[in-house]
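Just passing along the structure, written as structure tokens.
Every protein chain but one is kept in place in this view of the complex.
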Amino acid sequence: MSAVGLPKTKEGGVDFGLDKLAADSERQTAGVPDLWPPDKRVKFALVGLGHLTLEEILPAFAQSKKAKLTGLVSGSPDKARAVAEQYGIKAANIYDYKNYDAIKDNPDIDVVYIVLPNSMHCEFTVRAAAADKHVLCEKPMATNVADCQKMIDSCKAASKKLMIAYRIQYEPNNRLIQKLVRDQTFGKVKIIEASNGQNQGDVNQWRHKRALAGGGAMPDIGIYCLNTIRSMLGEEPSEVFATTYSTPGDPRFSEVEESIVFQLRFPGGVIAHCSSGYGYHELRQYRFMAEKAWFGMEPAFAYSGLQMQLSLPQGSREIFAVPKIDAVNQFVLELDHMAECIAYDKKPLTPGEEGLQDQKIIEALYASASEHKPVALLPVAGLDSTRGDALPPLAPLKL
Amino acid sequence: MSAVGLPKTKEGGVDFGLDKLAADSERQTAGVPDLWPPDKRVKFALVGLGHLTLEEILPAFAQSKKAKLTGLVSGSPDKARAVAEQYGIKAANIYDYKNYDAIKDNPDIDVVYIVLPNSMHCEFTVRAAAADKHVLCEKPMATNVADCQKMIDSCKAASKKLMIAYRIQYEPNNRLIQKLVRDQTFGKVKIIEASNGQNQGDVNQWRHKRALAGGGAMPDIGIYCLNTIRSMLGEEPSEVFATTYSTPGDPRFSEVEESIVFQLRFPGGVIAHCSSGYGYHELRQYRFMAEKAWFGMEPAFAYSGLQMQLSLPQGSREIFAVPKIDAVNQFVLELDHMAECIAYDKKPLTPGEEGLQDQKIIEALYASASEHKPVALLPVAGLDSTRGDALPPLAPLKL
Amino acid sequence: MSAVGLPKTKEGGVDFGLDKLAADSERQTAGVPDLWPPDKRVKFALVGLGHLTLEEILPAFAQSKKAKLTGLVSGSPDKARAVAEQYGIKAANIYDYKNYDAIKDNPDIDVVYIVLPNSMHCEFTVRAAAADKHVLCEKPMATNVADCQKMIDSCKAASKKLMIAYRIQYEPNNRLIQKLVRDQTFGKVKIIEASNGQNQGDVNQWRHKRALAGGGAMPDIGIYCLNTIRSMLGEEPSEVFATTYSTPGDPRFSEVEESIVFQLRFPGGVIAHCSSGYGYHELRQYRFMAEKAWFGMEPAFAYSGLQMQLSLPQGSREIFAVPKIDAVNQFVLELDHMAECIAYDKKPLTPGEEGLQDQKIIEALYASASEHKPVALLPVAGLDSTRGDALPPLAPLKL
Partner (left out) sequence: MSAVGLPKTKEGGVDFGLDKLAADSERQTAGVPDLWPPDKRVKFALVGLGHLTLEEILPAFAQSKKAKLTGLVSGSPDKARAVAEQYGIKAANIYDYKNYDAIKDNPDIDVVYIVLPNSMHCEFTVRAAAADKHVLCEKPMATNVADCQKMIDSCKAASKKLMIAYRIQYEPNNRLIQKLVRDQTFGKVKIIEASNGQNQGDVNQWRHKRALAGGGAMPDIGIYCLNTIRSMLGEEPSEVFATTYSTPGDPRFSEVEESIVFQLRFPGGVIAHCSSGYGYHELRQYRFMAEKAWFGMEPAFAYSGLQMQLSLPQGSREIFAVPKIDAVNQFVLELDHMAECIAYDKKPLTPGEEGLQDQKIIEALYASASEHKPVALLPVAGLDSTRGDALPPLAPLKL
């Protein structure tokens, strides 16, 4: 029995003991959320108050079962105060970029979630580790391999968790596709195709500055194709080839590439071909072509609306199937995963090593495009060599 | 071995012995059509050269495996000659409405396919039977119950086959749905919903004349809802209720109803609700709501493009599935079924009794609409009491 | 400038002045939520802590821009304390069914949101009005016409707002369909078809008790078909016909109807046919058949995943179109609407009169089913005679 006189769930939440509304044959839905007790929740400070924070991450905390928002770090004190007022953050838990290191002394903060321009990820991770805080950092991890390594090293030295915010690896539709690949449910995968594109707005946003972003479409959105394919297969590519293009005279793309089209060869024989662009109407999708079915996601990679599809033969019929699940907030999945890793001392599924590996491949892709030839990568032994503790297994799809 | 030195198929066609193009795991497609030898084919004369004949049925003969077109009957000698020239019909096999009875003496004609305005079906069936020919007759069978009975009686007296052209009962997607219903694959069906509507053109077409058509939307297209539901369940409705409506002042609907909305109660507990209309944009669909899934067709009832859909729960997922098959020409299915019935002396799946039963219910629906109250129908014992020999069984859907 | 040094929005929120991420040609998304300042927010107490409250409404408050949750009323003190702890409700703002009237003295509560079994709606509305609080009440409004009238009268006497929680009328996809109907974008609507069904679980849940629920599928989920059609057309039905059915021996349906199939005739000529059931796999959808297009929603009526569809001809093409919008939380839309009505003294779009009218029609449907004949309703003049102030207009769909 909990303090309030109702039975407890395994996670310490409340078992409300409600009726089962729907018949057993109906779809099993999430039901009443099993919330961790407030004092068990892991305490997050958000670093950076841009679009992603204001539009997606702040509202996500209200749906988290295991995390709570307790602090803010921003270069703009006005923004921080405005957000704090709305979301009930104590004034004492607001920091700026200068006094950021003082979070060390604040027991109200367990972990920082870094949502800054790419080139700032390294500094704010290193400083967080030095302040004895865990780090959840947005993708891409940094703008170069050296920075990625520094981030890993500093967190390791401080014995703090480092997780890179690869939403897709936590999202159930994508995880089901990974399961289909790994279980060879429909035979071996032969070819993978993925694309992630959008049409950029303001010329002067930091994503268009090489120094801040580290590149254009590739590190920002092309990385979803790369990381998703890698995580589905578990293998690392042995060779890559890329072509980049920027429309002459388009001011958005004077520093960074507009488009990138690339191939990835995997040691098991799979070939992937991908594209990403900053200059065309939003399209996010991928597809795995296996011996006995194709399966994929469209939309893929987006914050919401993800949808899996597959198609397989059955006698004289071709069954096109759309397995639908209740939408889940991908930011909540990340927050809760990080909270669990801290509470139960597990290694995040997508640790710093995962971000580092993507950065190595991105640099190889740029080298290929610049040198106009395929570029080989060092062999990597084993499956999932850059990943942490596995998530609980998923129910198989029966088709 | 056939006359031409190649092995024969079971049906007497040619076994070309080709390679298997696709892997065994791929969808099984129809392959090389197994055509009956020309001299085994059943010989059809078409009666009536309107839209349906010119646009659908004449081209269908070229795809038939078991039927061939050998004669024409038309009130317009010019039309008949023009068609005969294009489709290679002998001049001697062209008839008009007066000399139609002379088909009796023509061994080039085994069966007539009546594609005339509804009110003419009875006369041309009775005369065909008298001329010792089998009859395939378009739906609706006639414009009143008495005519339907006369058609049945005259064919019976002459020992000739009588088939009503209910395409849907021969089409594989619809047959699969029937199988799901009968096998209770997804539990019992509780409610059925169906609609079939289109927006009519020329005011003066015969379909807008009560004397020729027997009614408006109901006998022409609403009948698809009625007949499909009846054939899926196998049961007969015990009670009906209908509301009709015609937009005041619309000249298309001065004689016949524009819209009809109706309910059918079945003795097993199923309730169906349907609509049909002549005044709105084409929509043809139906849906069966069963305990553990819903399934249906959209588009349904059309000459082409039919598509089945279903949706069922699986754990935390809802699987929406679209089983696709290679398109089949529904008119070919009817021609080949009638040919088989004649060649092998079987009773057509949709004999005159099937058309008569629909006509009885249509008259009850009109009575309900006119008297503004539900109308009871006489109980009918057994399943499929108005149908002939069953088609070969279909492979089950595994989901 | 706001207190925090950033410009204010029209609603008193904060203008963060961020870059425009996407090109002007891209879809306009919601962007940073324009949150009312905490002290402007309208203060809600939730009455009843069942499935709907725990799974949907409590999380919705975190996404509201204009409302905040400040109080709880529950018959179970344990549940109330557990929820209060999780959602940060002061202990002083927790009430039970006995001391509920004491909310009169609590300035932390502006409005109660009643989420109790149907038969309790009347008492808790009347007591709220007596306690000088506004009322947002779940649908169905009550279990009989007399109770509905009492609720309206008591709120009117106390000069308090009364809103019935008809989510659908606030949801943008549905509102767009209403606009297509009212603007006759695709000509006149001729026929409407709607269905809302699910497969019920626990036998003993209150929804299966006539005294608590007032009926079975009809008042719980069939009401969505009824209310949505009424609100789309603006007209009131002149006559109804219904058939109900319960599977013999199914203990879930010993007191209330399992299925209902009904027709609604509207004075303008539209005929609607609907079904609702408690005994089949979830299906929620509706379709409007108009002269030049059909349009509808599938899924419709659900808490999430709503999707509009339409199909219209263009030359030789049929354009099937799916207009997608960012998902909105329908409970948030209701909370924010109620907050606005209180803050700006507007009449809710769906006031008590709207709930009363549905109840009148539900009683007519039951009378029809029981007497086995159509039942006429009193004529109602004008459009939207039971609705309050209109919502701001929506951008038209251009197709």
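So that you can tell them apart, the chains are marked A, B and C in the order they are listed, and the count of residues begins at 1 in each.
Going forward, a residue touches a chain if its C-beta (ideal position, glycine included) is under 8 Å from a C-beta of that chain, and two chains touch if they have at least 3 such contacts.
Since the model is a prediction, treat every value here as computed from it, not as a measurement.
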{"item": "Chain not shown: contacting residue from A:P7, A:G269 or A:P396", "value": "A:G269"}
{"item": "Candidate in contact with the missing chain, chosen from C:A321, C:A343 or C:L377", "value": "C:A321"}
{"item": "Where the missing chain touches chain B, by residue", "value": "2, 4-6, 14, 16, 18-27, 30-33, 35, 37-38, 49-51, 54-55, 59, 62-63, 77-79, 81-82, 85-86, 88, 198-202, 204-205, 281-282, 304-305, 324, 326-327"}
{"item": "Contact set of chain A toward the excluded chain (per top definition)", "value": "186, 190-191, 193, 195, 197, 199, 241, 243, 245, 247, 258-259, 261, 263, 265, 269, 271, 273-275, 277, 279-283, 287, 289-294, 311-313, 318, 372-374"}
{"item": "Residue ranges of chain C at the interface with the undisplayed chain", "value": "23, 25-29, 187, 291-292, 313-326, 395, 397-399"}
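Basically, only the chains that are shown with their structure count from here on.
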{"item": "Maximum centroid distance from chain A, chain identifier (CA atoms)", "value": "B"}
{"item": "Self-contact between copies chain A and chain C, residue sets same or different by half", "value": "same"}
{"item": "Innermost chain, taking as reference the mean of every protein Cα atom displayed", "value": "C"}
{"item": "Separation of chain A from chain B, taking each centre as the mean of its C-alpha atoms, in whole Å", "value": "55"}
{"item": "CA centroid of chain B to CA centroid of chain C, Å", "value": "44"}
{"item": "Between chain A and chain C, centroid-to-centroid distance (C-alpha), Å", "value": "35"}
{"item": "Touching two or more other chains - residue numbers and ranges from chain B", "value": "291-292, 313, 318"}
